[in-house]
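One chain of protein is taken out of this complex; the other chains stay put.
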Amino acid sequence: MRILVLTQGVPDLVEGLEVASDGVSLDQDWLKYVLNDFDDHALEEALQLKADGGVEVVAVSLETDGSRDILFTCLAKGADRAVLVPGDWFGTDNHQKAKALVSLVKAIAPDLVLTGVQAPADADGQVGVLLAGNLRWAHVTTVKEVRLAEGKATVVKELEGGTGARYQVALPAVLGIQAARVPPRYVPVSKVRQAMKTGQLEEMEAPPEGDTVLQARKLYPPPSGERAAMLEGDADTVAGELVRILREKGIGRLAG
Amino acid sequence: MSDEIWVLAEFVGDQVAQASSEALGAAKRSAEAGGRRVVAVVLGRDGGDPALRSLGAADTVLTVQDPGLKDFSPALHVRVLEALLSDRKPRLVLMGNTAAGLELGPDLSARLGSPLIAYCRNLEFSGDTVVGTTQLYGGKLLLEVETAAAQVLAMVAAGSFPAVTEERDVLVEAIASPVSLADPETVFLGLEVAETADVDITQADVLISVGRGIGDAGNISLAEELAEALGGVVSASRPVVDQGWLTKSRQVGKSGKTVKPKLYLAAGISGAPEHLEGMRDADLIVAINTDAAAPIFEVADYGVVGDCTEILPALTEAVSSQG
Partner (left out) sequence: MSAVKAKAIELESAIVEGMDIGGSWSRMLESRVLESYDFEQIDRLKAIPGAESLAYCFQCAKCTGVCPADRVGDFSPRKIFRRVQTGTNLMESPDLWTCTTCINCTRVCPKEVKMAEIMPAIREEAVLAGEAPAELQKAFADTQKYGNPMGESPRKRADWTAKAGVTVPIISKEKKPVDLLWYVECHYSYHPRGKDAAVALARVLDALGADFAILGHEEKCAGEDMRLGGEKGLFELLAEQNVATLGKYQFQQLLVTDPHAFNAFRHFYPAYGGDYDVVHYSQYLAPKLSGISFPRKLSRRVTFHDPCYLGRHNGEYEAPRQVLQAIPGIQLVEMERCRENSSCCGGGGGGMYLDGFLANFQRERLSEVRVKEAVATGAEILVVACPYEVSRFEDAVKSTGNDGKLKVLDLSEILAEAMGLLDN
């Protein structure tokens, strides 16, 4: 059983995001790319399946700043292979990515593709289900648990309100992972560095395909018309002010 | 070009789901502006099903009667909708940005070559062009996009359009499935029995809700102390639950609980759209976050830019000293 984990480097939201002078894209000067949090869960779920037995994990990443680090981290965490898809993927949309990945996925020939349920900038849809659509493969997304048995996957899909729905999924399939069954593992830097010394990154070409389907007109921060009234001062001042407000509104024990 | 705007309707029990009512709201707005018709599309319900009355906001209802579609199956629903959309070519297809919508939107878009606008916050026609606004980077930025494609799909983000509900006998077109439903690639097996919860956060008047900004599991006690002082309960955003710091039963948001307390105090929660979905209707929202640009401040009534591990203890003390 082979599992392909599709990972993406995404802009780190800890940094303030600024709009570039073209008005439709992000200013890249300060952008730092990190592994998409949900992809980290997808990798973890794949590694859990590997621990269950009989699974080979192939991590794939579309090249961005930091994608080599991401792939070596995947290797250090326990992926068996790591594949870099070279190119400048900044500015390509998910439709283009998904189309480009079709031939690559067929070449790697996994039984299952796991990827994060979403990424921070899925303007035109989430890449996992788009990929499944292009491959005409089965898919389930918002998945929080995957089990494999007898050539099929049984998954728990998370519905609104957190209820789980169980599905049996014929393989090959693409699963969008909402959360792994355990929190993603921390991998010590020395293991990552070890992987950098001894591990191999394979490179497989998959140039973007097709035109951007949605034309960007304007990228902008949400209007801040109805923002919160901001309280200022040190912790004690703010606390005092809040207590006054809560009393006024009759909240909890401060009522009456 | 077709003048139909379709809404892929979901139900909770026998009532139209909130997400679908909002999608109907979006559809009606676009329809009224351009003289178009709104069709609510239902899979797996009989033409005489009284539940269809709750779709009265639509001009007509199209239902595919096969009982094999009643339980949501990504593969089967895509099969049927792909056939219907290719055949009838509606101009615009709206669905909620929901657990089901996330299966349908991207797959149909890839199969049909029709563009998809995800996390759609706004949508309108400008002549023959569809202009939509999508929400990116956890709500920190909005992107306005346009497309002149003959068919456009959109997944409507919760809370973006007014929900339109109307109960009436609506004209129903009931059809058999246009495609075979044999050998589905995804088979619905059943719902999971919910974990027994240690606490019901939906019943609490006061929620002290912690997010990633709380720093570490040890600091959750700071929220507990405040909750105790105020007579409330601690809840959390998804990252905190995913880390295993609090149980799933305390999670607020899209994949957790929707809450409507008298006070929702968000400590170290940046306010991703999925979280806002679960708490924006609280009576009073107070947010504490180190990032002055955090989206939580967009929905909060009162905001404090600061470290919640400093402010929570100060607040606990100030509350306690009120006697």
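We just call them A and B in the order they show up, numbering each chain from 1.
Keep in mind that, in the parts below, a contact is a pair of C-beta atoms (placed from the backbone, for glycine too) under 8 Å apart; a residue touches a chain by one contact, two chains touch by 3 or more.
All values reported here derive from a predicted model rather than from experimental measurement.
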Problem set entry | Visible contact partners (per top-of-document touch definition) of the missing chain | A, B
Problem set entry | Of B:G34, B:G231 or B:P313, the residue in touch with the unshown chain | B:P313
Exercise. Out of A:L43, A:A98, A:V192 or A:L214, which is the one that touches the chain we can't see?
Worked result: A:V192
Problem set entry | Selected residue (touches chain absent from view) among B:G113, B:P162 or B:G218 | B:G218
Problem set entry | Those residues of subunit B which, in the complete complex, touch the missing chain | 212, 215-221, 243-244, 290, 306-307, 310, 313, 317
Problem set entry | Touch residues of subunit A, complete complex, unshown partner | 12, 14-16, 30, 32, 34, 183, 185-193
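In this section, only the chains that are shown with their structure count from here on.
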Exercise. Which subunit B residues qualify as touching subunit A in the complex?
Worked result: 19, 72-75, 78, 98-99, 102-103, 105-111, 115-119, 131-132, 134, 136-147, 149, 155, 185-192, 194, 205-206, 229-232, 238-239, 242-244, 248, 251, 254-258, 262-263, 270, 283-287, 291, 293, 295, 297-306, 310-311, 313-315, 317-319, 322
For this session: Would you mind writing out the residues of subunit A in touch with subunit B in their complex?
Result: 11, 13, 16-17, 19, 24, 26, 37, 41, 94-95, 98, 117-118, 120-126, 128-134, 136-142, 154, 156-170, 173, 176, 178-179, 182-183, 213-222, 224, 226-232, 235-236, 238-240, 242-243, 245-247, 249, 251-254
